[in-house]
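And then subunit A:
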Amino acid sequence: MGEASRISRYLYTVIVLFLIWLFLTASLDPQELEIGLLLSLIVGAFTYEIFTTNGLANLNPKRIAYAIAYIPYFLWAMIMANLDVAYRVLHPKRPINPGIVECRTVLESDVGKLSLANSITLTPGTITLDVDGDKYFIHWIDVKDDSVEGASKNITQPFEKFLKVIFG
Partner candidate 1 sequence: MINELLIIIFAPLIAGVIAWALDIKGVREAIGLIGAAIPLAYLAKLYSTVLNEAVNYSVTVSGFTLQFQLNTMSWYFAAVASLVGLAMALGMASTSKSSYDWLFALMSYTGVLGVFLSQDFVGFFLLWEMMTFASFMMVIRRNKHESLKYFVLSVIGAYAMLIAIGILYAKTGALDFATIRQALYIDASLGAISTAETVLIFGLFLTAFGVKAGAVPLHVWAPGAYSETDQSYTTFFSGALSKAGAYGFLLLYILMGYKLYAALGTFHGHLTFAYIIAWIGAITVVVAGFLAVLQEDIRKLFAYSSVSQVGYILLAFGLGSSLGFAGGLFHVLSHAVFKGLFWLVTAAIILQTGKTQFKDMGGLAEKMPFTFAMGLIAVLSLAGIPPMAGFASKWLIYEAAISAHMPLVAGAIFLGSGIAFAYVVRFLYAVWFGQRPSDLEDVKEAPLPLLIGMALLAIPNLLFGVAPGIVTKYLNRMLGGEIVGGDYYKLVTPTGTYNALLVTIALTIGLVIAGLVYLYGAKVRKIKVTNTYQSGNPVTEEFNLSIRKNFYRPLAEALEFWLKYSWDRFYERLAGIAEDFADSIRQSLYNGNVQSYSWYLAIVLLILALWGVL
Partner candidate 2 sequence: MLKRALAIILLLIVGYWLAQGLAGVPFGQDRMLVAQYYLDNVKQQTGAVNAVTAVVVNYRGFDTLGEVTVLFIASTGVGALLWRKKKKRTAKTEGSIVLTTGTRLLVPFVMLFGAYIFIHGHLTPGGGFPGGATIATAFLLLYLAFITYEIPHKGFEKTEGLAGMSYVLVGLIGLSIGGYFLFDWIWQTWNFGTENVGRLLSGGFIPIIYTIIGLKVGTELSGIIDNMLKEEVSE
Partner candidate 3 sequence: MISVYYFGAIALILVGLYAILVKKNLLKILIGLSIMETGVNLLLISVGYVSGRSAPILSEGIGPNQAVDPIPQALVLTAIVIGVATTAMALSVAMLIYEKYGTLNIEEIRRLRG
Partner candidate 4 sequence: MNGQYAALLIALPLISAFFVPLLKGAGKNAIRYFLIAVTALQTGIAAWVFQWVYSTGQPIIVIAGGWRPPVGINLYFGHFAALFVLIVAAISFLMAVFSLRAIEVEPIDKYAMLFLLLMLGATGMIATGDIFNLFVFMEITAISAYALTAYNKTGEAAEASMKYIVLGGIGSSFFLIGIALIYGSLGTLNMAQIAQLAATMDPTVAQVGLALIIFGLAVEAELFPLNAWAPDAYQAAPHPVTVMFSAFVVKAGLYAMARILYLMQDVGSWGSVLKLLVVLATLTVIIAELAALRQRNVKRMIAYSSIAQIGLIALALALGTQSGVDAGVFHMINHAIVKAMLFLAVGYVAMTLGGAEIENFRGLGRRMPLTAFAISVGAIATVGIPLFNIFWSKIRIILATLQVGYTWAAVLVLTASVVEAVYYFRLLHTIWFEGDGERIDENIVIGLMVLFLAALVVVIGIYPDYAWNLAQKAGNDLFNVAQYVKNVPLMGVGA
C-alpha cells in the first residue's frame, strides 16, 4: 500500500487530534474549539509524518463500520479471557500448561498487526511475545496445539476477519 499525499495525511491527523480534543474537553465553548483547532493544526504539523501513511483513506465508511462492530466482539472476547483468568487464579491447583507458540497472520498493515497483537494479549491465555514479519510468537498459558497452523487457528484467525477489513 503506497503512501497517501502529505495533505491527506496532515488533514487526517488534524481531524483525529481535534476529535480527541473534543473528547478531552467535551466543551463547545468557542474559545476551547478555537484553541483546540489551533493546537491540532500545530501538533498535526509536527506529527503527521509518523502518525499515518494512509491519510484520509482511513475514514472509509466500511472500515469504520467494521471497527464499530469489532468493539463488542473484542469486549466479549476480553471478558471471556478474564473469566478464564479468574478460573485459573482462583482454582487451587493452578491449571496451567504454558509454552511459546508460533502463529502466522495475513494482516499486512502495521496498525493491523498492532491491533492483532494487542487483541491477542488481552484475550484468553495469550500474550504477544514478539512479531517478526508475519510470524507472531505468543506465550500461551494453556497450549492446546503447538503447530503453527493449529495455533494460528486458535489465536490469530478469530480476530483477523475484522482486522483485515479495518486495517488491511
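Descriptive notes on the structure:
In this text, a contact is a pair of C-beta atoms (placed from the backbone, for glycine too) under 8 Å apart; a residue touches a chain by one contact, two chains touch by 3 or more; residues count from 1.
These made the cut because all candidates are chains of the complex that A comes from, given by their letters.
Here the structure is a predicted model, which means the values were calculated and not measured.
Candidates 1, 2, 3 or 4 all come from the same complex, and the one touching subunit A there is 2. By the touch criterion given at the top, residues 13, 16-17, 20-21, 24-25, 29, 31-32, 35, 39-40, 42-44, 46-48, 50-51, 110-111, 113-114, 117-118, 128, 130-132 of subunit A touch candidate 2 in their complex.
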